[in-house]
Every structure is written in structure tokens, then in C-alpha cells.
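Below: the structure, in C-alpha cells.
Of the protein chains in this complex, one is absent; all others appear in place.
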Amino acid sequence: MRTPADRHRQALAQGVVLIVLLFASAAAAFAVSQRPSGRDEVRNCVSDLRSQAAELDVMLAQSSQGRITSRFLLAHARQLGDDIVASHGELVGMTVEPPFLQLRDAAVPLAGQLVAAVAPVQERDPPPASRDQARRSFQGLLAIEASAGR
Amino acid sequence: MSGDRRLDLLREVLDHEVVDSEGIGCGMVDDLEFRVTEQGLVVTALLVGPGAWVPRLPALFAVMAGKVFGRQRVRVPWHHVVKVGEVIRLDATAPSLGLGVLDRKAGRWLARLPGS
Partner (left out) sequence: MGQFAEIFLGILTAMGGFVEIGELTFTLKAGSHFSYQLLWVIALATVGIMVYCEMAGRVAAVRKRAVFSLIRERDGFRLALLTLVAATVVNLLTCTAEIGGVAMLWQLLSDWPYRGLAALAVAFFLLVVWFLPFSGIERTFGLGGLLMIVFMAAALKGSPDWGQLAAGFVPRAPQLEGPRDGLLYAYFAVALMSSVMLPYETYFYASGGIEDQWKPSDVGLNRIVVFVGFALGSLLAVALIVLGADYFGPRSIEPELPGTAALGVSATFGQVGLVMALLGMFFAFAGAAIETALSSAYNLAQFAGWPWGKARKPREAGRFTLAWIVTFVLAGAFIQTGVNPVDVVEYSIVFSVVVLPLTYFPVLMVAGDKRIMGKHANGWLANALGWSYLVAITLTALAAIPLFLLTHGGRG
């Protein structure tokens, strides 16, 4: 016959188990996040930036051909720009394992170039220089990505 | 409820939908009430409400859910049960039995809005 006291004891035991599990998962997740980034993480970030650079180039090309509305150009540049800034921040903020520091450091200026390329597109009348910047960023990032291998 | 047949309470009554005399859903059978007689256990009522289903949860969740949902429950005496089939049909309306109170409260609150 289970009394309320029994139930409370059971609840307490289950609560302790749950808290221990949550704590263990949180600790594990924290430990993993604090590990310095390896080759894959650096390469993934570079891949994101490479894709974003390519997309910026294509978007500007389509705009010059009149295939997209100017409203779309501005708005999508904003959305893409947010992603670019986020990826750039991720790349710069990574703690990287020493063997791959060179890889990351080679990509950072290209990422910065990309950020600079997308910013004016978010205003009316983007300068034509943006497209060249985007393309150069793209080619540089593609090369770094390839050198990182899979 | 008339007629004699074997009723598997667990399979056919517990956790089945309760429908009132007007065909409106008024909850699920969250628990059953029994009385000890010389013939054995006799079911005396349906129990509907958090007070009935919260204790069926594992202990930790029962304690937490009890605090959130409360211990309120409605006791529907067995003699109100007309038919045990697809759903459990009752011989009275939900309001008269104290069922579906929260739903009517929510309905009254929503009725203030246009198009309800």
C-alpha cells in the first residue's frame, strides 16, 4: 500500500536521478564546446562563407541583369548579410588547434572582405565594386577550403 | 445501465472518451472508483479530472503536475452510464454533472470576441 510518504520519497529519488542526468549532459556539452576547433570545424565555417560569397556574386549578377526586384536585392542582402556577419564572427571567435591556425588566419581577411562587400548592397545603389570583392572572396575561400581537404 | 455482460473495465472503460446525453465530449475516464463488497470489487463511479490522472504519473511528475494542475476531480456515479461502447455515454448533460467546467469557462471568455 503506497502512502503519500512513499510517493514523496519516490519523487525525490527520481528528481535526484533527473538532476544528475541533466547536470552530466550539460557538463558534457560544455566540455565539448570548450574544445579547440579542429580541421573540420574550421573548414565548415570556411565552406559557409564560400557559399555565401558565391551567392552574393550570383545575386549581384542577377540584379545587373534585371532578373530580381530592387526590393528583393536589398532585403535578401540584409538576410544574407546577417548570415555572413554571423559566419565571420564564428571564424574569428574560434579557438583553433595549433595545426590549423594558419588555415583559419588565411580565411579571416577574406571573410572580412566579404562582410565589406555585402554591407553597401544593403543600401540603395550598391557600388559595382561589391561584385569583384565578392568574387575574389569566393575564389580565395574556395582555395582554402580545398586545401583543408575532407 | 441495463443488461448483463462481462465488462473489461481496463480495456473498455478506463481512458475512454466520456460523452454526455447531447453527444458532447466531456473528458476521459481518468480513473475508476471501487467499493469492496462480499462479491468482490464493484465499480461505483468514474473519476474525471487532474485529481484522477495526476496520481497515475510517475512519482516525480505526479508531484510537479499536482502543483500545476491541482487536485480537482469530478465523480460521476456509475448509474449515469448508459452505454459502454465506442465511447462512454452518460444519461445527463455535462453541466449537470459538473463536467466540462473549464471548457465552458474558456468558451464564455472567447465569446467576447467577434466571430466566436
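Think of it as A and B in the order they're written, each chain with its own count starting at 1.
Heads up, the rule we're going with is that contacts are C-beta pairs under 8 Å (C-beta built on N, C-alpha and C of every residue); 3 or more make two chains touch, one makes a residue touch a chain.
Treat the numbers as computed from the prediction; the structure is a model and nothing was measured.
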Shown chains that the omitted chain touches within the full complex: A, B
Selected from A:L74, A:V92 or A:A106 as touching the chain missing from the view: A:L74
Candidates A:R43, A:H88, A:R104 or A:R131 - the one touching the absent chain: A:R43
Touching residues (missing chain, whole complex) on subunit A: 40-41, 43-44, 47-48, 50-51, 54-55, 58-59, 62, 66-69, 71-72, 74-76, 78-80, 83, 138, 142, 149-150
Interface with the unshown chain - residue positions in subunit B: 15-18, 24-28, 30, 53, 56-58, 86, 100, 102-111, 113, 115-116
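Everything below uses one rule, namely that only the chains that are shown with their structure count from here on.
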Centroid distance [mean C-alpha coordinates] between subunit B and subunit A, Å: 52
Of all residues in subunit B, those that touch subunit A in their complex: 58-60, 62-63
Of all residues in subunit A, those that touch subunit B in their complex: 7-8, 10-11, 13-15, 18
